[in-house]
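The complex appears here without one of its protein chains, the remainder shown in place.
Entry: chain A
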Amino acid sequence: MAAPNKDAAAASASDPAAEEDTSIEALARRVQEHMTLSSNPSARRHKFWETQPVGQFRDAGDASLSDGAIEPPTPLSEVRADPYPLPSAFEWFTCDLDDDSLLSDLYSLLAHNYVEDDENMFRFNYSPAFLRWALRPPSFFRSWHIGVRAKESKKLVAFISGVPARIRARDAVVRMAEINFLCVHKKLRSKRLAPVLIREVTRRVHQENIWQAAYTAGVVLPTPITTCRYWHRSLNPKKLIDVGFSRLGPRMTMSRTVRLYKLPDAPLTPGFRQMELRDVAAVTRLLRAYLAKFVVAPDFDEMDVEHWLLPQEDVVESYLVESPETHEVTDFCSFYTLPSSVLNNANYATLKAAYSYYNVSTKTPLQQLMNDALIVAKQKNYDVFNALDVMENESLLKELKFGPGDGQLHYYLYNYRIRNGIKPSELGLVLL
């Protein structure tokens, strides 16, 4: 997907000695380039994705295309039976995450090689417990935890995963795979492993008779269903400034910044408490009713809620409001824990971030509910609380002193078309 685009190189640059090349050919080429570039700045060529059943840039505005699967399922007998070939020094390897030592191999592959910010100051540091949680939801497939290891050393050098999910798109509930944790060891960047990993996970998903997938990316590929922005609420502003996560303006004082982000010591809403196992049914009811409002959202049953939302220390936190009078559960909020390594800082090694997950308000105003979430996150020593502008989040971000982030997250569906895309506020799906 990142092949240095030779056409583009030739266009922007063109042959060094070709100034007099004002033939019609060059002219036509220039016009064509100009049109694609100006009408869609992201219309770089995507040689891999153009071969895939995903919404293509050229389909934009084509009214003859309907929402739904782009390609029909192929008979299972026609799904390729063997794994795709790897470069000869490598082999496929299914990671059994029951095995602590394999889990720890995966943890360290990701901790050293996974996503960093643009300036390489931070790298995601998903904890082993988080990985187990993220990769083993109800009826997960072990075969979708796909590793690549070096034949000789048996060292894990690349990984991709899928987990099954039921995702509703408009009125249709579709079985999908959520694809995540694509990671190739830094030293193997030129080995062309990422596309083969994507094809292999696609093959294994097809083998389970599942033909759609959801995934996110920081880059524009053909074609996002929506593009979200991250927002950040400082909880520990001094540390965030010290590690370079945020900056202090030259005329702003640290002391005023600290006071600006100060939060009460305890949640303000009466009946605000941690979610427990006995709340699963009530939370499922709340969540299902709420998520029905969005165009694309997961279709959670009680098993899913128990897995994804029951609190687990340093993995996922969930709180709800139980009415002190009626004992009815009226509101719910949750966030997951994703620390990042702070690279090259003498004072701090880790940044502890909470990521807003699913929130439902029926009685307590959403803003007050989220403020309580910020308060408990601060109590639990999180440094920052992050949220996407999905669902109804946008309405409260500024009021609760979130600031816009530099990261955009594009959401994609594989082999499923949503014509014209949706707004972030119409998206009810949070991928980890």
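Keep in mind that, in the parts below, a contact is a pair of C-beta atoms (placed from the backbone, for glycine too) under 8 Å apart; a residue touches a chain by one contact, two chains touch by 3 or more; residues count from 1.
Basically, contacts and distances are computed from a predicted model.
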{"item": "The complex's invisible chain, by UniProt name, from \"Trafficking protein particle complex subunit BET3\", \"GPI-anchor transamidase\", \"ACB domain-containing protein\" or \"Scarecrow-like protein 32\"", "value": "\"ACB domain-containing protein\""}
{"item": "Contact residue for the chain not shown (choose from A:Leu106, A:Leu135, A:Ala165 or A:Val184)", "value": "A:Val184"}
{"item": "Full-complex contact with the absent chain, from A:Tyr215, A:Phe332 or A:Tyr416", "value": "A:Tyr215"}
{"item": "Selected residue (touches chain absent from view) among A:Gln212, A:Asn359 or A:Asn386", "value": "A:Asn386"}
{"item": "Residue, one of A:Lys47, A:Lys293 or A:Lys363, that touches the chain absent here", "value": "A:Lys47"}
{"item": "Chain not shown, touching residues in chain A", "value": "1-7, 9-10, 12-20, 23-26, 28-29, 32, 45, 47-48, 50-53, 71, 74, 78, 80, 84-85, 87, 113-118, 120-124, 158, 179-186, 189-190, 192-199, 202-203, 206, 215-219, 221, 229-230, 232, 234, 238, 240, 244-247, 249-256, 258-260, 340, 386, 403-409, 431-432"}
